[in-house]
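Subset of chains shown; positions unchanged.
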Amino acid sequence: MAGLEDLYREIILDHYRSPRNKGELETPPAHRTEGFNPLCGDEIVVYVDTDDDGNVNDIKIGGQGCSISQSSASMMSAAVKGKSVEEARQITSAFKRLMSIHETSVGGDGSEAEADDLEIDPDIKLGDLEALQGVVKFPTRIKCATLAWNTLNQAFDEIDEA
Amino acid sequence: MSNDTIDVAAIRRDFPILAQTQDDKRLVFLDSAASSQHPQQVLDAMNDVYLNSYANVHRGVYQLAERATSAYENARKSVARFIGAPSANEVIFTKNATEAINLVAQAWGRANLGPGDAVVLTLMEHHANIVPWQMMAAEIGFEIRWIEVTDDGQLDLSNLDQLLDGAKVLAFTAMSNVLGTVNPVERLTAAAKAAGAITVVDACQSVPHFPTNVVEMGADFVAFSGHKMLGPSGIGVLWGRMEMLDAMPPFLGGGGMIVNVTRDGFSADAVPGKFEAGTPPIVEAVGLGAAVEYLENIGMEAVRKHEVELTAYTMRTLTERLGDDLILLGPSEPAARGGVFSLAFADVHAHDVSQVLDEHAVCIRPGHHCAKPLMKRFDMNATARASVYIYNDTDDIDALADALVAARDFFAL
């Protein structure tokens, strides 16, 4: 099963089995946003607490999903916690680029193709998240990997609008 | 082999796609509940139209057009015969079952439902038999009532009379695409009739697998799709009692569904023309006609018998090989269900199961199967669903079991 080891790296399975920042935050002050993968039924709930200076003070993840969507959410939470919203958005863009969004097709869903065209700071390091690179070879799984990120972005948008 | 058993090896030879290998492994296709594969006979029938007799239907006097029209209308007759329809004119071709149900919910619904009315659905419906009613409920303001589902995946009919009291519509699936549950269609239509409600049967999962007689079903409307019964994509069927179809307004407007059009308005054609606006899925109907003939040659009694046997084998094998690690939703009695198996491991998500199975060339489908209210009822967000058809045999089930064992082991802590 050569292909499978590409997809299911050890670190991914580790985050799946021991998810970081799992749980809920009180709302308010935190903001709660739900995301769905309409194809497979995965649900993500992102609780994010930002302060007046635009920093992600805390983040918690709820919901159910496959190893890819859950581990991606777990790694995301670790990557953005304590960062500024601006940096978090940059990491999101960098991650989506890693997922080849814009270059490869995902099929059927408007949102992916509309990924934002932010200039990405070359200093952004994805670290552990790079382990998800193998997902690119499994096109339908890209939606699993990006679910949490799209939900986080939506949470930021909702906070901005409020 | 006796007359009522089917020769799977011979059938498989008719399905070119099943001969392929994936990484040198025999392809094991267990996703027919989503969409089935196609015998060469169906492809030949469609190619024959495109190569020899293609033209738009119902409008030309030249020979190509005559041949295309009669091929299209003969398909209508074949489908009518297959489902025991009293008249071929009661068979309306749509693009899929979803359009067929929307046609009823919207065209019949707008003309007959008002605020304060009630429509009864079951909690095991496919979204195709939920969302159209929810859309109309939002527009018109009627109530939707739900028949609950028991823990072993049966409809809970204990309060049926109460639910039907004052209801105008009962819409339900003949067989669950998630649980495999075969519902008591005649009991349900009789109860609805007694309560003065019309019935809409989602027969997507039953028409491909069971002998069907719409008159015996006692329904007012029956919807199903061609692509789950060896037919091509792009074609579905709405059967309706002529009296109902006659009295209903049209759904889509355009060419082919009118008797006259002036600046001031139009008058609709007779059924079925009234409901077939625009150029229909001509060649797709012909393909469905060929699929129906293929199934008739095998015999639907034999198809059902094969599937009950394979269902029993599947349940036995999965229990033997995976025991308590694997949850199988739905009724435990093979004869009470169709060949659809929604599986779940406690610790491995359906999406991951499917991925491992794909490495074994075993094709199954993970997800909510367009039945989110039902998934919620069982507190799941996804299952891995395997489903069988005439071209599946015990080898396929053994391969499924092997791959499930591998999936469990791969993700074992």
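Labels for the chains are A and B, by order of writing; each one numbers its residues from 1.
The definition used in the following text is that a contact is a pair of C-beta atoms (placed from the backbone, for glycine too) under 8 Å apart; a residue touches a chain by one contact, two chains touch by 3 or more.
For clarity, every value in this text was computed on a predicted model and none was experimentally measured.
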Number of copies of each distinct protein chain, complete complex: A x2, B x2
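What we mean here is this: only the chains that are shown with their structure count from here on.
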Computed distance of Cα centres, subunit B from subunit A, in Å: 36
Subunit B contact footprint on subunit A (complex, rising order): 1, 3-4, 7-8, 13, 17, 39-43, 64-70, 138, 141, 144
Complex interface listing, subunit B residues touching subunit A: 349-352, 355-356, 359, 366-368, 372, 375, 381-382, 406, 410-411, 413
